[in-house]
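The block underneath contains the structure these notes are about, expressed in structure tokens.
Missing here is one protein chain; the remaining ones are kept as they sit in the complex.
What follows is chain A.
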Amino acid sequence: MNTGDARNPKLGVQAATKIYHTASGDLLALDRCSLDVSANEIVSIVGPSGCGKTTLLWSMSGLHSLTSGEIRLDGKTITGPHPDIGIVFQEANLLPWRNLDANIRFPFEIKGEKPDRAWIAHLLNRVGLDGFGGKFPRELSGGMQQRAAIVRALALKPSVLLMDEPFGALDSFTREEMNRLVEEIWLDTKTTIVFITHSIEEAIFLSDRVVVLSARPGRVAKEYRVPFARPRSLEIMATKEVFDLTNRIKMDIVGERTRPKAPERPSAEIVRIRP
């Protein structure tokens, strides 16, 4: 189904299973979830609230270990954070005590490397943040903060960019602007992007492929290709194909949520594992 080499995906998730041990019992967040992402592909992951999207992304980034299954980057299993994988977090996640320049320098400080100034200047210019380097996060709008976070993630030139509901807190106009920006950056860098979102429209506009996760425990329920050439214009959002696709995905997600509950499970929210 992939356009790329399906047997050698850029990023492969194989039978990923994740159990959280919480105070109220074990929580199965991901259940044998498998997903391949080809090089230069943009894949969005959507699904009902609490279905394990963020868990899946954190696992892909190596921030979380898996209970079973594995994540492969270029065919090699990853066990921890990898320099080739950049992450854009929810709500920008800038460090409030650092100005913009210092925030973007942060990854380099951690790694003990010299920042690539020309590349950072290029990125800042790309996202329209020229001359804002001395500003602190609280002085910037939500959209600007998230742009800075994108620059920070791309500064190390990762080959895979994981984005965890990056624009969820933004208003819809800013969000559309940011979506166009992500596409522009993709056209510029051809970075493989995995994008988690609540917004089906955003997923369709951005992605080559939309993956629908089932309700918890998360598994891949459906996959849809989005067959529009890039750069895309917002006009495609008004076409019948997009309208139909949106509705089908919506039904997938809503159907998941209203699926009849099995009577022997008192709590449908939490699936408990017997020890």
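We take it that contacts are C-beta pairs under 8 Å (C-beta built on N, C-alpha and C of every residue); 3 or more make two chains touch, one makes a residue touch a chain; residues count from 1.
One rule holds for everything that comes next: contacts and distances are computed from a predicted model.
Per its UniProt record, the hidden chain corresponds to "NitT/TauT family transport system permease protein" from the list "Nitric oxide reductase NorE protein", "ABC-type xenobiotic transporter", "NitT/TauT family transport system permease protein" or "Copper oxidase".
When the whole complex is considered, the residue among A:F89, A:F167 or A:W186 that touches the unshown chain is A:F89.
Within the complete assembly, residues 18-22, 27, 29, 54-55, 58, 61-67, 80-81, 83, 85, 87, 89-91, 93, 95-97, 106-107, 109-111, 136-138, 156, 164 of chain A touch the chain that is not shown.
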